[in-house]
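Complex shown without one protein chain; remaining protein chains in place.
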Amino acid sequence: MTEFSFPGAGAPIGGPYPSGRITANYPRNQWWIVATGNEISREPLQRWVLDLPVVLYRREDGTPVALDDRCPHRWAPLSKGWLEGDELVCGYHGLRFAPEGNCIKIPTQAAVPSKACVHAYPLIERGPFVWIWTGDPARSGESQPPAVDWIEQPGWSVLGGYMEVECNYMLLKENVLDLTHFGYVHRKTFKILDFTRAPEVKVDGKEVEFRIEFPPTRLAPIFGATTGFGEKPVARVNWGRSLSPALHVAGQDFADGNAEPGQRSTAAFRVLHATTPVSPTRMHYFWMAGWDLPLTEQQRDKMLETTLAGFAEDKDMLEAIQVQMTRDPRGLAYPEIMVNSDQSSVQARWQLRRQLDQEESQ
Amino acid sequence: MTEFSFPGAGAPIGGPYPSGRITANYPRNQWWIVATGNEISREPLQRWVLDLPVVLYRREDGTPVALDDRCPHRWAPLSKGWLEGDELVCGYHGLRFAPEGNCIKIPTQAAVPSKACVHAYPLIERGPFVWIWTGDPARSGESQPPAVDWIEQPGWSVLGGYMEVECNYMLLKENVLDLTHFGYVHRKTFKILDFTRAPEVKVDGKEVEFRIEFPPTRLAPIFGATTGFGEKPVARVNWGRSLSPALHVAGQDFADGNAEPGQRSTAAFRVLHATTPVSPTRMHYFWMAGWDLPLTEQQRDKMLETTLAGFAEDKDMLEAIQVQMTRDPRGLAYPEIMVNSDQSSVQARWQLRRQLDQEESQ
Partner (left out) sequence: MTEFSFPGAGAPIGGPYPSGRITANYPRNQWWIVATGNEISREPLQRWVLDLPVVLYRREDGTPVALDDRCPHRWAPLSKGWLEGDELVCGYHGLRFAPEGNCIKIPTQAAVPSKACVHAYPLIERGPFVWIWTGDPARSGESQPPAVDWIEQPGWSVLGGYMEVECNYMLLKENVLDLTHFGYVHRKTFKILDFTRAPEVKVDGKEVEFRIEFPPTRLAPIFGATTGFGEKPVARVNWGRSLSPALHVAGQDFADGNAEPGQRSTAAFRVLHATTPVSPTRMHYFWMAGWDLPLTEQQRDKMLETTLAGFAEDKDMLEAIQVQMTRDPRGLAYPEIMVNSDQSSVQARWQLRRQLDQEESQ
């Protein structure tokens, strides 16, 4: 075990925290996935992100809109109202808001004061996801939601889903940054039992990447079946990359050195894990998985079934950890040790710590 | 929009509140409805009001009694005990209390110390309601529960009900003080769509009254049907009056200028909204509605059905607002603007502020 000395040791979710309490550890000047595009329609939708209520809807031209879901008159959730054209009508007393957040009508008076407005959150729709900027709108151009090209690439088979998980979002980040948990948490579902070494870890700007090569081995059943390699020994590279607090992408690249002519010799598998805080102890989890090859309906169903079973195992474990952090009076003051396979998590904590410090000093 | 500058702006429930938290904003030297008379019997009943547990029962002569629902011996709720004559026996160790609150028997000893007593709350039964005085009993004569005469007047048809609503009681007060919400919250139930102007507001001592006249118009279906005016255009005056933090009464007076001889030319409709705090974020809501005319059973059923549907809409909206106040970390520090139709609410806040300040300075 390397002994890491870094801020956040003993405080795994971006600490240190006074008196061992869990507090908000999410940067605000950040793009987060707020919804999948098909969730947002002409029916206003409420979604809490980073402790804030947000109302989401689409303009008539389809552009998504996100406003503070709290009328500045009597604090009704605007999501209980309805649309008239591109404007949102409060369902309590009828104040009407433009997609830019400014109030444009107060039923019982002619004048509309400029302070009658709600915050309008910058949004970007990219592929199946809609991203929200939760910080100062003036800074929203400083970064961009990352492009994840395989999601919409021709020839790729993709599937995805959503879960609310009752834990701090960094617990899930750390879960996907250390895949040695496969042999324990998922030993009966994904059945990847050889992820037992600490991978190489590389830091590139704000990104943290791990990578590990496996010599030709018989693949776990779900991968053998989906790739068509079956029980043949196939080499693979397994990697993961935290792009930001909001997004992690990962993959496996398979290569069969003994493929017959005309047979497939490689295959690529990708996963996306998007982690959006709801509160310090709750998160939205959006995920997608993709193959660079066609899947039969049966293969797809099997893939989805296994993935959902595996992610339910993660959810169960992470929520149990959150209970310990919350209910055990030692909370975040409980001893925490770092091991070899934590190098990527530790680097991601460092990145988060820097981002939070920077935000605080602005 | 008139810009009101008053204590409580930005703090709608009687603030200001330190750090945006919701705290108790109810005066204690006040009569509140604690129960309907038919709820109180020879079976002790527990009811929480203004954060306090109260036990209610009737003496043998029918007089209602309200005591602290907490035995001073081992803190058992006295409501778990039973009556012997006019006295309440604690169901844990048998201490016995007189309706005045003094303990008159301790099973294992002859002497009963004077400090073995519970608070006895002054009660007044008036019509269908029992009112409780939650403050200093010595001051209970300073005011009287208001008389609401139509409730028991011959020739009137009345109906009523009860709901617990998970919100601060001032949210419901403000709901009934600004009826421009009819066109939004109740557009599909009560269907009063023309309440779009701010009414005149008048302050008289501790009372706040609004009043608005409507020229002859086709009435909302439920009113056309109940009055017998049907689809004929009929003039009306709509008014509401906050008598105290505990009670609001309201009415509509209809006048048909073109009534045929022998036909009804006027009709009066009245509503009572009683708002009793349970805690800072919960309330008892007692209501009654009445007509100065006979109703068929079918009209009565329709009236009750529509009223319950409408009040469920209010409950849904008010509880959603309470969630925003409680869960949104900006809480009561969220911007709040006042509009023309808020004049009665604003005056009621002022009244409450004065009453709370006065109570604090006593």
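We just call them A and B in the order they show up, numbering each chain from 1.
Here is the rule we use: contacts are C-beta pairs under 8 Å (C-beta built on N, C-alpha and C of every residue); 3 or more make two chains touch, one makes a residue touch a chain.
Because the structure is predicted, anything quoted here is derived from the model rather than measured.
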item	value
Chain not shown: contacting residue from B:R47, B:R70, B:H181 or B:R353	B:R70
Contact with the hidden chain (one of A:D69, A:E87, A:E174 or A:D256)	A:E174
Contact set of chain B toward the excluded chain (per top definition)	48, 51-53, 69-70, 72-77, 80-81, 89-95, 106-109, 111-113, 115-116
Missing-chain contacts mapped onto chain A	1, 3, 12, 174, 178, 180-181, 183-185, 196-198, 317, 320-321, 323-325, 327-329, 334-341
